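The structure under discussion is supplied below as structure tokens; questions concerning it will follow.
Yeah, one chain of the complex is gone here, protein chain that is, but the others are all in their spots.
Moving on, here comes chain A:
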């Protein structure tokens, strides 16, 4: 076990010293923080100040009235930008540029309400009832969509690094002296564990950054209940998906001896991941669709589709357990086959090794 941790330690030390790692870590953190601010930017202004000359209208949500003595003073306040608009004698509205749409609606309804009240008529507002799932639907879809991207990039990025590390060691033949000191499973395991821990750090930065930013912007107030569950399921599924794809990447990587060949040898894996990504993206929008339901059970698609579906909708616990169990089985199978391929192919330098040859 000691050998594995030594290898993992070297992977981590080497990787965190590179600019690429620090930059991608900072960028992914900044990206989610920026995304947390987007709803606030899109929603526009949420409080208004209005100058009032003459009669003060009925109170309106988010609107503060300030009394002015005459129209000239009110108009000056509008021009100077001290207030968003001026209401003259409860009849005319003056604004500097185009009147803010929401403010217009607020003033209009306050005006009507005042007139209706004056006429003695009583109107009960419409009451709205929604299902429990629908209540946070848009936020859940947003979180799920974000999850798809984060999971996809972290998984493909980490798996790529595993493959590149394997090829680096094979291509430089350093693997021959490494294998004189440690067993293949320690070398491969150490690499996967080390780079996986860095992937988890990156995931933690993304989730942590997102949660802190969401709290700071007040977005967290709209979070559905069970946010902790979503976070935990994301981490667990990342670990499962990473275990599956990184072993696959290492096995494919061990077939070639040059970095230039990595991309082509990994194509089957990156294709699978891209399909998974697309399905997961679809599942974020339509979590109860047949495709999403089926593929959230089938490994390795489930590694991205299930956490996304869990975030977007309420998934029966039995389905989650079944899906996780299937994924664990698939991961163990890939681990056994992948370790076999790696053991046999990693010292066979030169031309690309055929998969069928080493699996026999």
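The criterion applied here is as follows: contacts are C-beta pairs under 8 Å (C-beta built on N, C-alpha and C of every residue); 3 or more make two chains touch, one makes a residue touch a chain; residues count from 1.
FYI, contacts and distances are computed from a predicted model.
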Next on the checklist: There's a gap in the complex where one chain should be. From "Response regulator", "3-oxoacid CoA-transferase subunit B", "Tungstate transport system permease protein" or "ABC transporter ATP-binding protein", what does UniProt name that chain?
Outcome noted: "ABC transporter ATP-binding protein"
Checklist entry - In the complete assembly, which of A:69, A:180 or A:317 touches the absent chain? => result A:180
Item to check | Among A:14, A:215, A:259 or A:274, residue touching the chain not depicted | outcome: A:14
Checklist outcome for this item: Had the left-out chain been drawn, it would touch chain A at residues 3, 6-7, 10, 14, 168-169, 172-183, 347, 349
